[in-house]
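The following block contains the structure, expressed as structure tokens.
Left out: one protein chain. Kept in place: all the others.
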Amino acid sequence: MATLTDFRRVARDVSNWGRWGGSDELGTLNFIDAAKVAQAASLVRHGKVFALGVDFGSSGPQGAFMFRQNPVHVMTVDGGDASTLVRYSPQSERNAVGRQLSGFFEDNPFRFNDDMIIMPLQAATQWDALSHVYYEDQLYNGFPADSVTSLGAYHCGIDKVDVKGITTRGVLLDLVRHRGAETFLEHGDPITPAELDAAARTQGVRIERGDVVCVRTGWWARFLEAGDGGEPAAGLDWRCASWLHDHEVAAVAADNLMVEDPISGVEGTFLPMHMLCLRDMGLMLGEYWDLEALAADCAADGVYEFQLVAPPLRVTGAVGSPVNPIAIK
Amino acid sequence: MATLTDFRRVARDVSNWGRWGGSDELGTLNFIDAAKVAQAASLVRHGKVFALGVDFGSSGPQGAFMFRQNPVHVMTVDGGDASTLVRYSPQSERNAVGRQLSGFFEDNPFRFNDDMIIMPLQAATQWDALSHVYYEDQLYNGFPADSVTSLGAYHCGIDKVDVKGITTRGVLLDLVRHRGAETFLEHGDPITPAELDAAARTQGVRIERGDVVCVRTGWWARFLEAGDGGEPAAGLDWRCASWLHDHEVAAVAADNLMVEDPISGVEGTFLPMHMLCLRDMGLMLGEYWDLEALAADCAADGVYEFQLVAPPLRVTGAVGSPVNPIAIK
Amino acid sequence: MATLTDFRRVARDVSNWGRWGGSDELGTLNFIDAAKVAQAASLVRHGKVFALGVDFGSSGPQGAFMFRQNPVHVMTVDGGDASTLVRYSPQSERNAVGRQLSGFFEDNPFRFNDDMIIMPLQAATQWDALSHVYYEDQLYNGFPADSVTSLGAYHCGIDKVDVKGITTRGVLLDLVRHRGAETFLEHGDPITPAELDAAARTQGVRIERGDVVCVRTGWWARFLEAGDGGEPAAGLDWRCASWLHDHEVAAVAADNLMVEDPISGVEGTFLPMHMLCLRDMGLMLGEYWDLEALAADCAADGVYEFQLVAPPLRVTGAVGSPVNPIAIK
Partner (left out) sequence: MATLTDFRRVARDVSNWGRWGGSDELGTLNFIDAAKVAQAASLVRHGKVFALGVDFGSSGPQGAFMFRQNPVHVMTVDGGDASTLVRYSPQSERNAVGRQLSGFFEDNPFRFNDDMIIMPLQAATQWDALSHVYYEDQLYNGFPADSVTSLGAYHCGIDKVDVKGITTRGVLLDLVRHRGAETFLEHGDPITPAELDAAARTQGVRIERGDVVCVRTGWWARFLEAGDGGEPAAGLDWRCASWLHDHEVAAVAADNLMVEDPISGVEGTFLPMHMLCLRDMGLMLGEYWDLEALAADCAADGVYEFQLVAPPLRVTGAVGSPVNPIAIK
């Protein structure tokens, strides 16, 4: 097992601090330039659309981390109120919302429904913002970690990413197929850089600068089948950070909770690849992406590249964002 | 001013009930087929990306409708906890979240931030789902309005739309430019179907089947300038529903609160165009889309068409969804 | 096992509809008059205070019912922001809350913390309002069930109760001690009316008109010990509703999830005692009351009566309320 000293050596090697200037908050998204965006669009041949977002709701995978609950979706007006809201609310002296709402319904045959959501920003399909993790008091590019206050991330928040829209070439690496697993990659055997190369080779696809690499581990299919959001599963070994660095990848995503393997390969640490990617390289991680239908299609036509459009919501100062990534072939 | 009888005649004319079968919940998104998706991608020439989503946060436009507050974004762990969480929480017998969280920090130099959001699903840039409005106890395609319970929309929820991803050709109609207004279209003069035609003609663009039409009224620019989320402004006259129907448009979006004009053109009603679009035609409305940068670019190069990718989040049973629509030229 | 016909006969017998007029929304709280309030205060001899409320937070008992999560408590400003909020937020153009908050800290050595809570109103120690349950389309006293809209309960909401404050004589019936159980009453053996009488007799206490009867089953102690919020346990047999009726009790409370036994004694029903108490009698139920310290004191001095002050929060239109009931001896 590697030590923190090993980790620090790798961190130095993959560091992108200063690479795009001292005030950069985009990191490896800088690899995506106009030519890349245009090339990605040129990959669309058949007009097939794959929405990689999962359900946001009560059936989600949360539960293992107590600070992350499944989204709570509540109706503030619904079909049951069609005739009753206007019957009761106008007399309700003390419910200002009720009086206003029922006012819209009075002497009017038209009705509407409305709703709200309460959710951790990383409850389901998501992007981690660069400000999501840190060590030694610094975020990506040396921004002070304490600039993430109770009011949100002043630096490296997800809102900074919006300018890029995250539109580029996507490449799927189907590790389930590569390993010949039935549904998913069992826990206990992290995915190595060599394996990523081998999978790409077998699939006949090349990783290029500015790509978003999507790694299928089968975890989401397994979750839908077995319903256990806390079930551990294989992910990327921490040394894959170097592989991502060498390929000048823009971002990486997977169909599991944290892209990387829950088994930390660095002594006395938790999520070392998160640290290298987000904090040292400025490379975002996408989690809980449903790659099943896309993988089936790629296996069928042998084409593992596609246009990917995966824009986060511009939540001011957020350290992550829900997303419904769209792959187009 | 038109009467409900006039309205009902128009409703009959534009109705798409049964057009795509009795169980259809997609409505005019059916106009988007694979050929359309592919054609949209072919519009990308320069690799320019425009994110049309606005900020989700405390500076948003909500306030006028009491059932819709601005998004509340709260940090559940932040940079201020770097050294203190692990110092205090482990001893906290009664705070299970604190004990778990601090466990991740113990004997570990790595740290993370996390956050949550509380928001109406239509607080900022959004899609209205077909189940958002109804009259005479029926949603689009005749689904019963009471199928929208406290648990959400069983029919025509935003989750049904996800399958389409909403990837198609977008066309901007810049009414601010067309009218020669400085910032935005003043309240009191709804946009007519004839004006939409004239704007398209002037811009040299044709509306085609399956397009998403984006109408710029300047309201968002005005809001950023003046800060009054309740300021009324011009929108589409209710009769534009027929225009959208005739052009077999997939959806319509604008940079204001409700696409249509706040002045209802139908006696004794509120939001008649919403009813015709969502309920009778099955045509979704996009609201609070920031079209400023896109409009400047279109004015500069004279090209008012683009690839549009605007996937809602798949919130189970929701009657609307936040979105960050991406226009690519 | 009883049938719905049996249930209906009992419902008729215990019904208080009309007893205090057709517009009454207080039910058996009407038994509490000024004399009763004064008598209750006279029970205070030693000045001992017992707070019967449990923790509101992440360590609570919720989990079995998916629509009821444990309270989520989040800090909106905390000690970690002392020096950082004012350093970063003033420059944050897009975060209006941040700018306002940091304004209070500028050129000012004083600081504050603030927080919010997100919780089901019945997440922990609580009162059920009369509008919490119903059958045959009617609430207590015949109010229409559909008067509980998405905007809350127009009739029989917890806000109506506030006028009474719920200040009266409390009597503890310690069934754990009565049955000689070690910690709690095991599931499978509901508490009968005869047992309530026997316990009162053994304890040397009389139930009087207007009392709040507090039944100790030991469930809360068991939960603190074993941590399983879903563990079933003994509660009151549904026929205890008649006993409560005969004694003209004002309300009943227990240290478990639902006062009554989870085993329904009425064929094809769920929570029959809730229906009889709340809907037919207009008698409120208190749940998750921590009676341990009080019970120990009562056992020590042999006095099972006390002044009880248990005011719900006046949440407009709510069907329940958190409460921290105070017993004073």
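Each chain carries a letter (A, B and C) given by its place in the written order, and its residues are counted from 1.
Please note the rule applied: a residue touches a chain if its C-beta (ideal position, glycine included) is under 8 Å from a C-beta of that chain, and two chains touch if they have at least 3 such contacts.
Note that this is a predicted model, so its numbers are computed, not measured.
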**Request:** Could you tell which one of C:Asp13, C:Glu93, C:Asp115 or C:Asp246 touches the chain left off the display?
**Result:** C:Asp115
**Item:** Hidden partner chain, touching residue among C:Trp17, C:Phe31, C:Tyr88 or C:Tyr134
**Value:** C:Tyr134
**Message:** What does the interface between subunit C and the hidden chain look like in terms of residue numbers?
**Reply:** 4, 33-39, 41-42, 44-51, 53-59, 65-68, 71, 73-80, 82, 96-97, 100-101, 104, 107-122, 131-137, 144-153, 159, 162-165, 167, 268-272, 274-275, 307, 309, 311-320, 322-326, 328
**Item:** subunit B residues that touch the omitted chain in the full complex
**Value:** 58, 66, 69, 72, 75-78, 80-81, 84-85, 87-89, 91-92, 94-95, 97-98, 101-102, 118, 146-147, 149-152, 154, 159, 316-317
**Interface residues of subunit A (partner: the chain not displayed)** = 55, 57-59, 72, 74-76, 78-81, 84, 94-98, 116, 118, 150
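In the analysis below, only the chains that are shown with their structure count from here on.
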**Message:** Using mean CA coordinates as chain centres, what's the gap between subunit A and subunit B in Å?
**Reply:** 22
**Message:** Could you work out how far the Cα centre of subunit A sits from that of subunit C, in whole Å?
**Reply:** 42
**Of all residues in subunit A, the ones touching two or more other chains** = 58, 66, 75-78, 80, 97, 101, 118, 146-147, 149-152, 159, 316-317
